[in-house]
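With one protein chain withheld, the remaining protein chains of the complex are depicted in position.
On to chain A.
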Amino acid sequence: MTVPAEKGARAAGRTRHDGPRRTRDSYALFLLPGVIAFLLVVVGPFLMNTGVSFTEWQGIGTPRWTGLANYRELLDDSEFWASFRHSLFMVVAMAAVPTAIGLVLAAALFDYVAKHVGARAAAVLRACFYLPQVLPIAVAGIVWSWILAPDDGSLNALLGAVGLGSWQQDWLGDPDLALYSVMAVMVWVQIGFPLVVFMAGLQRVDPQLYEAAEMDGAGWWRRFWHITLPQIRPETYVVLTWCTIAALKVFGAVYVLTKGGPGGATDVPSYFSFATFFEKTQVGYGAAISTVLTVIILALSLVGLRLQTRAEDTAEGARA
């Protein structure tokens, strides 16, 4: 019934050639406020930042054009390389580890707790894991820098109480340890996000797949490996992309926990650019750092989007 009606409508559209086009274009008016706001708040400042990265500027007076000098300086700046190396550690702590743990946790909660203990229990456990995600990062930083404090922090007190006093450390003040401590905090902060996304994704997997595999005698790990993982691959790419970008942008946690210290041991690009902008007031140099960061993030976003679309296509193909 609907097919002829649609055909008719399309034919009518073809005959009134001007009609649909005029309709379409006046919808563009609704886009006007958004586009103007974006040009003013995002595009303009972004272009200005990129432009400034080719100059030497203290934030007052006229910027002096220096071409690629800032970028050449970056290549020789060990602080810059260190900050990006720390970014890789942050990607491990905020993307790789939470995604891996999140997959196992989601499968365990969905496939195990929800089925054998009850959906209620699974929801409560999920809420516990998600809780740190709604906490402002500044507050999470306060909580953890106090727990990890050297003298009266809870972690050292706990270690002392159970007779492991020799394990006590200045968790955030020791240059060899600080980065790992920040990483541990970030895993705690981040883990709820993949978990919740994966649990939602698992709900669209056909339960018959699991039943069939179970009848064939596949154990939990084999079902996890051969059904769960391939079925929620699109979600996995989304989560990995989002978390990697979040890891590259991490700022608040570093500001509150360590201020990039001790001795630059936890410096990351966003903190480095912030300090260069507002503490050293080398605005041109700071702009160059943030431009490099932007290019990396945009490139990663594009790769992530591509992987996601491809995974969705194959997942749909497999299900069809």
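The definition used in the following text is that a residue touches a chain if its C-beta (ideal position, glycine included) is under 8 Å from a C-beta of that chain, and two chains touch if they have at least 3 such contacts; residues count from 1.
Following the convention adopted for this analysis, contacts and distances are computed from a predicted model.
Comparing "Diguanylate cyclase", "DNA-binding protein", "RNA polymerase sigma factor" or "Carbohydrate ABC transporter permease" against the UniProt entry of the hidden chain yields the protein name "Carbohydrate ABC transporter permease".
Looking at A:120, A:222, A:259 or A:306, the residue that reaches the missing chain in the full complex is A:259.
When the missing chain is restored to the complex, the residue among A:71, A:89 or A:130 that touches it is A:130.
Within the full complex, the residue among A:100, A:164 or A:200 touching the omitted chain is A:200.
Only one residue from A:74, A:178 or A:248 touches the chain missing from this view: A:248. Here one chain is not drawn; of A:179, A:227 or A:287, the residue touching it is A:287. Touching residues on chain A toward the chain that is not drawn are 23-31, 33-34, 37-38, 40-46, 48-50, 52, 59, 105, 108-109, 112-113, 116-117, 125-132, 134-139, 141-147, 152-154, 157-158, 161, 188, 191, 193, 196-197, 200-201, 203-204, 234-235, 238-239, 245, 248-249, 251-252, 255-256, 259, 269-270, 273-274, 277-278, 283, 286-287, 289-291, 293-294, 297-298, 301, 305.
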